[in-house]
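For this view, one protein chain was removed and the others were kept in their places.
The first chain written gets the first letter, and so on, giving A, B and C; residue counts start at 1 in each chain.
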Amino acid sequence: MMPDLINALLVVVLALNLFALGNSRIQSVVHIVAVQGALLGVIMLLMHEHLTLPVVLSAIAAVGIKGIVIPVIMIRSLRAADIKREVEPFIGFLPSILLGAIVTAVALLFAPGLSSSGPSSPVGNAVYLVIPASIATVLVGFIILVSRYKAISQVLGYLVLENGIYIFGMLLIEAIPLVVEMGMLLDLFVAIFVISIITNHINQAFSSMDTRRLASLKE
Amino acid sequence: MSFYLIAWAIVLSAASGLPLLFLKRRGRAARAGQLAGTGILVIACVAGFVGAASALFEPASVSYILPWPSVGDGLLGLDPLSAFFLVLIFFVAPLSSVYSLGYAQAGRNPRTSRRMQLFFGLLVAGMSLLVIARHALVFLLGWETMALSAYFLIASEDEKLENRRAGFVYLVATHCGTLALFGMFALWRMATGSFELSPVSSMEGGALCGIVLLSLFGFGVKAGLMPLHFWLPGAHAAAPSHVSALLSGVMLKMGVYGIIRMLGLLPVLPVFWGVLVLALGIVSGILGVAYALAQHDLKRLLAYHSVENIGIILMGLGTALLGRAWGRSDIVALAMGGCLLHIWNHGLFKSLLFFGAGSVLRATGTRQIDKLGGLIKSMPWTAAFFALGAVAICGLPPLNGFISELLIYLGIFGGLSQSGTLAALTSLAAPCLAMIGALAVACFVKATSATFLGSARAPEAGRGREASASMLLPMGVLAAACAAIGFAPGLVASALDAAVGSWNGKHALALPGIATLAPLNYIGYAGIALVSAAALISLAIALRRPRRRRELGQSGICRSGPTWDCGYAAPTGRMQYTASSFARGLVGMFSWALKPSPEPTKLHGAYPAPVVLETEVVDGVLGRVIGPCARVLGALSRRARRFQQGLTQQYVLYILLALVVLLLTLIPAGGLSGLAAAK
Amino acid sequence: MALALIFLPLLFAVIAALIPSNRARPVLLPAAAVCHLSATILLIARPELAAWPASDFGPGSWFGIDAPGKLVLLVVSVLFFFCSIFSVGYLRYRQERPNRVFVSCLLVFLAVIGLVTFSRHLGLMWVAIEATTLSTAPLIYFNHSKKSIEATWKYLLVGSVGIALALFGTFFLAYSVQSAGLKPSMMMGELLAGAPSLSKPWLRAAFVLLLVGYGTKMGLAPMHTWKPDAYGEAPGVVGAIFSGGVTSVAFLAFLRVYRVCIAAGEAEYVSHVLLAMGLVSMAVAGLFMIGQRDFKRSLAYSSVEHMGILVVGLGIGGPALYGTMLHIATNSMTKGVLFLSAGNIHRAYASKSTDDVRGAMRRLPFSGALFLAGFLAITGSPPFGPFVSEFSILTGAFDSRLFLVGGLFLVFLFVVFLGMGKTVLKVTLGRPPVEVFEEPYRDGFLTIAPVFALMAVVLMLGVYIPGPLDALLRDAAAGLGAGV
Partner (left out) sequence: MLIIHLVILLALPPLLLGVIGKTKAVFAGRRGPPLLQAYRDIAKLLRKALVISETTSWIFQAAPAVTLVAVFLAGLLVPFGPSPAPLAFSGDMILFAYLFGLSRFFTTAAALDTGSAFEGMGSAREATFACLTEPALFLVFIALAKETGSLSLTKMLRSGSLLFDAAAAPPLVLVCIGLFIVLLSENSRIPVDDPCTHLELTMIHEAMILDHSGPLLGLIEYSASMKLLVLESVLVTLALPFGSGVAAIDSCIFVAETLVLAMAIGVVESVMARLRMRRVPYLLTGALLLCGSGFILIVR
């Protein structure tokens, strides 16, 4: 029953992608991404059949960083910039939802399932949604990155991208030791931290979060 | 022994710029530094000259290791062919360095003098190094040293925009050539398995073809072959005259050396290549002199004549290649001898002419021929030397130019005794060479007369004054050399035999001596007779005593008045025939190539308004090929810039696109389905 | 030794963060650099020290350094050494700006480099690469101008996205092991061992992702877009660190992936992709250099071009690999010369547009001359180092009968020369505008001597390659399958 649960959760993750695409209020997008991140932490936990301390730790760390710390940072810089919503994105909301849906469908249809061979986690083997989900999420992240103009929205897109990759990582639990996992999370955290600092400076310097203002350096 | 002399010469000349570099820029210190540098250079060159001259007659070619760990040690070598070119380098370089003492005094222009002194020495060193290089990378080292120092010399007066522009054109051209040489030597490495430049007996066709074409291109750019000459006029005009003398007299020859050397290393080429080289020579000969005719700028005119002379040299080379393909040792000996001798000769008289032009420029401050005139009175020696150089470069007896052209003619005529229509047709090069000669005569009559003869056309020409001794001396030496080769061609015959022999070395054709093939001594006697007789006659006229008193005019045997000018009482300088009008007919004859600027509208009415006629001929290649290409490239890059307008969204999109495109390359391997297949 | 190389700079970084004095802090840089350099040289001279003091650096462990790693470590260490001296002089001119972040970040970067070169675990290596991105971002931001914010933003976003893809690729790689029926792994040792049995499609997909990912970091076209902005806005010394250090490290990371692919027998596919990628980068760089007004940006594009050359060399493989390895060194050193001298010129003219910057040879005789010399070196004039490396890459191309590649290589080199030459000569030659002489800046010892030294190194590499370095280059090339 465990694999079915995981697959179900992955479906939820995919749904969250579409919500993220369709939502114009940045704050709620932040929430969506946070939920997605936390969910991934949980799924990670479920992937292991027998729980060990490091696994639990890493899951907690994941949930903590993706689900709590980063959203907090984002919300604060959002407050600082006091912007509410993404107005006239490069690709409209409905179109981007459609695009996301198409991408997801394509991923589900064409992206390969799992290699049955190999002594990977038996749970993992049964979870046929992992790779499609991760690919779809990565592509959705790209869509957000390309279609949104507000700096923060782009950061969110980056987060979605990261989540997608993280999903794939679930197949490789043995390959990724705790240290590396922590390192990745740390990197993500620092990245978001630095980026948020920069976005704050952007906000101060340009009195706007609109990246179209940041086009003075060009050929 | 001789090799070590040369090695020392290279080192010393490379170092000759240092004294001035570490001395004060102005005043006496600078002067001293320049003198010291010149002294070092002269000593070095004398040593090198001795070494080269002796090496010219050492039959065996010797080779030495140049330690260069990065590329695996390089080889140096010395054979008569190298020595032949070294002689030219070490003869002209010191003269032009001495000339610079008067022409570009260190104290006068402190900013440029250091650079000039330094890079002048480096230029000499680079040229001599590449001539003795027997290893591709050593060759490239010498080559690039030469090319870059030449650039800095050309751009040495870089506050003038036109000089910077000319310098840039040169730099781009020469780098293009260098890259072609990169490719050429890489091919050489591929074909022969090593960078060592030693003769190969056989080579696969493709590589051979590639090597020949690339070396014709890469070296042709430097030599100023017709379609590739576009950098040359501007550079020679922009450079200080003593530098232009060295560039035109010697550096161009390094390009020719490259071609000659590579073709000498390769196995015998089929007839086609000989015909190609011959044709290239004819084209750049005729068009070069045609462009020269259309110039108003004395130094540009001389520069285009370099193109012409390179053409003549290549005609000789092409004929020699034909001779080699036909297995006709006599043709090889004559044509190659003529080619090599013309390389020497052009080095001599072209430097002489540039020195003359430099003195004129220095005195009058203008290079515009149509502003000059009558300078022979204010600067008699310069005028005399220039006239001598002019006669020599036209290839007229009794001077050296005639000797080399005679040899080339004889080589070309050799084709007549070869069976086969094509062979006979190659001798059509002879009329072309004759036409080149006639055009050259026209052009140099124009240049010499408009500059030195008649009367001043503009106030500038009034400022003429004789050049200083340090400038006249080199001209004198060069003039003497021209005359010497002209009157006693037998002297150079053995040198030529040696050089040709080492060029042709491995292709076992026993070469007959040039002296036996060509009537050199007849020519020499004829020349001496001609000059002495002419001198006697004009002396006789000058010293003649009248027999009867009444035949004398009131003022003795020789009265002088204004030019008759068909009775016009007060002829002025501005009424003279200008150089442009002199050349107009011929320029018209070549308008298909020169595309001269259109004539102005005809005069109207009884009292027509004044009309200004300005003719200008822009360089065909630079103006009508290179320019447009550069514009296209610029437009292309402008279009490309549109894709980088500073939007991060775009940039991320590019990453995505790159990813997608690269993922598409998976499709041959089964693509995504392949991934699926990995289930 | 590895730990020393990693933690010593970190220690210095902490100290730098603690020292209050803006004036004294920069001195830490040379100190750290000296330690790092000496440690590196010791490491290369005495390989057995690599493991010391840690107990087991066996093939199974995460830590351990390979020949390319040593090479890059050496190159970056040398470059960093000269840059550190330079930056002491530079920061003296920039007293008005607090340099705490600047100095610490430089030191952290140095530490992270050690981590990259030593990590045998691709995941760990990825972490380290990402860390270099993060530690260098504040360097770009040093000037705190609007433009520098923009540049930093673009660098961070584009760079992070690229790196994320690299992680994705790393996962794919690991997964390709699993789909081959083995235990998934990111250890170089196991990957190389199991290479022949990896599942080809997954491997190729991984390769593509990693190429794009690390290619973004190296600045291959079309992922190069962050480069001109970052290099243009960052101080010259940072530009040197980036184009000489960061890019080399990213290339090192990619080299390891390349090794796996070669070991898996994917040489042909890989080389096709690499050749295409490299030539495109060279072409794009050349295209953007033409008519480039901003001389620092044109240097950035030159860096793009040289990454392209490296990739082309890799794609040619076999006979060209030695040249490629050498080119890592020569390119970094020459870029150092160019960026440092360009920084001086920028300082003296307070502008980096060729509209204002003219006659640098007269305004700053040394910097101007060095800039020009660096230009000639980087465009491959003998006897400088890049000539040797580029020429041997070219001969490699011809030796393996890739005539088209060789021809295009030459053509693009020419286009690059055309574009870069125009810009550089505009900057150096001519008569400088009078008002720039009022700018107080003059060439000082600290800002010139390092550049001279770097130029000397460039020249030395062209004339004489020291024995140990040569050996290093050779077995680095051998490890990548030279002579195969």
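Following the convention adopted for this analysis, contacts are C-beta pairs under 8 Å (C-beta built on N, C-alpha and C of every residue); 3 or more make two chains touch, one makes a residue touch a chain.
No experiment lies behind these values; they were computed from the predicted model shown.
Enquirer: From the touch rule at the top of the page, work out which displayed chains the omitted chain touches.
Expert: Result for the missing chain's touching partners among shown chains: B.
Enquirer: For the chain that's not shown, point to the residue among B:Val62, B:Ala434, B:Leu491 or B:Val611 touching it.
Expert: Of the listed residues, the one touching the omitted chain is B:Ala434.
Enquirer: I'm checking contacts with the chain that's been left out. Which of B:Cys558, B:Val611 or B:Leu636 qualifies?
Expert: Considering all chains, including the one not shown, the answer is B:Cys558.
Enquirer: Return the single residue from B:Met1, B:Leu21, B:Val62 or B:Ala529 that touches the missing chain.
Expert: B:Ala529
Enquirer: Which residue among B:Leu12, B:Val221 or B:Cys394 touches the omitted chain?
Expert: Only one of B:Leu12, B:Val221 or B:Cys394 touches the chain omitted from view, namely B:Cys394.
Enquirer: Check the options B:Ile65, B:Ala480 or B:Ile541 and report the residue that touches the missing chain.
Expert: Residue touching the absent chain, from the options given: B:Ile541.
Enquirer: When the complex is taken as a whole, what residues of chain B touch the one chain not shown?
Expert: For chain B, the residues touching the absent chain are 373-374, 376-377, 383, 387, 390-391, 394-397, 402, 405-406, 409-410, 413, 416-417, 421, 424-425, 427-428, 430-435, 437-439, 441-442, 444-446, 448-450, 452-455, 518-519, 522-523, 526, 529-530, 533-535, 537-538, 541-542, 544, 546-547, 551-553, 556-566, 571, 573, 575-577, 581-586, 589.
The rule we apply is simple: only the chains that are shown with their structure count from here on.
Enquirer: Chains in contact with chain B and with chain C: which ones?
Expert: Of all the chains present, those in contact with both chain B and chain C are A.
Enquirer: Which one of the chains is farthest from chain C, going by Cα centres?
Expert: Between chain C and every other chain, the largest centroid distance is to B.
Enquirer: Applying the document's contact definition, name the chain pair with more C-beta pairs in contact, A-C or A-B.
Expert: A-C
Enquirer: Suppose each chain is reduced to the average of its Cα coordinates; what separation in Å results between chain B and chain C?
Expert: Centre separation, chain B to chain C: 43 Å.
Enquirer: Need the CA-centroid distance for the pair chain A / chain C, whole Å please.
Expert: Going by mean C-alpha positions, chain A sits 31 Å from chain C.
Enquirer: Averaged over CA atoms, how far is the centre of chain A from the centre of chain B? Could you give it in whole Å?
Expert: 69
Enquirer: Which residues does chain A have that touch at least 2 chains other than itself?
Expert: Residues 115, 145, 154, 211, 214-217, 219 of chain A each touch two or more of the other chains.
Enquirer: Where in chain C do residues touch two or more of the other chains?
Expert: Touching at least two other chains: 150, 153-154, 157, 161, 179, 199, 229, 288.
Enquirer: So in the complex, the part of chain C that touches chain A is made up of which residues?
Expert: Residue positions touching the partner: 121, 123-124, 126-127, 130-131, 133-134, 137-138, 141, 144, 146-147, 149-154, 156-157, 160-161, 164, 167-168, 171-172, 174-175, 177-186, 199, 228-229, 232-233, 288.
Enquirer: Enumerate the contact residues on chain A facing chain B in the complex.
Expert: Of all residues in chain A, those touching chain B are 90, 110-116, 142, 145-149, 154, 211-212, 214-219.
Enquirer: Write out the stretch or stretches of chain B touching chain A in their complex.
Expert: 640-641, 644-649, 652-653, 656, 672-673, 675-679
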